[in-house]
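Complex shown without one protein chain; remaining protein chains in place.
So, chain A:
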């Protein structure tokens, strides 16, 4: 494992499988009456959020607390700290406080990379989403969810996603989730297809390890998992598509479309969902939709990542579990 987690593209297949397997161990902690491990006792983790994201922050915070880390939340959203100097200054302040890991969410693509490589700070850096670049723990939790649903909780241990067909639908252009998922799913052996109107596919996508289609209906029958991406309403004003209704007709997922998917196929969404536009309530609330599981899995994945980046040589979770089961 590397010292930082900046991009899903940095993970090897074995790294990724190790994280998924470790997350499976971590998930068992959630089933205990006391959902806590001593693994990161005495370590300090800062959640450095330059951009609002309550869900991601809470997920990381839960993961950190379950590992007994000392948690500092630093919310630096807004114009007062939107200038670059502040990232450096903030980093150095945290460094001076002896922080062991920084979980950073930033509106600028590359900010976590700069933080990790500019010599401003010594701590491990975990990217919790940067601009339209990467959100690696999201991709990991998505892969974890797919492995559990498509292979099985126990059967999946040690397995990757070889041969699974995953379709990502929506605003690929602005989506760090899409970029992370394409990278990670490819590493794990899955076949990825992006489906979007041409305006929401980046120029240069042809080098990505995936297919691109503008036609959702023909893709659905060949999909084991369909991941809907969030479409921000303001994209409409920037003429990425004519109207919400037209978008919805062409790229929205409703019950009728879901019926074209294979029996076993699942519907995923990184949240928050725009019901009615990108996904109908019928689909969102169906048992094929994994949104709630994704949230729960997010905690397990983040525990695994923190543990592997910071836990180092200390006893693994499996050891703790074994002791407890005696």
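In this section, contacts are C-beta pairs under 8 Å (C-beta built on N, C-alpha and C of every residue); 3 or more make two chains touch, one makes a residue touch a chain; residues count from 1.
The definition used in the following text is that contacts and distances are computed from a predicted model.
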Item to check | Protein name as given in UniProt for the chain not displayed, "Sugar ABC transporter permease", "NADH/Ubiquinone/plastoquinone (Complex I)", "Phosphatidate cytidylyltransferase" or "Dihydroorotase" | outcome: "Dihydroorotase"
Next on the checklist: With the missing chain put back, one of A:18, A:58, A:72 or A:108 would touch it. Which one?
Outcome noted: A:108
Checklist entry - Of the listed residues A:208, A:247 or A:307, which contacts the missing chain in the full complex? => result A:208
Checklist entry - Considering the entire assembly, which residues of chain A contact the chain that has been omitted? => result 82-85, 87-88, 106-111, 113-115, 117-118, 130-134, 176, 179, 202-208
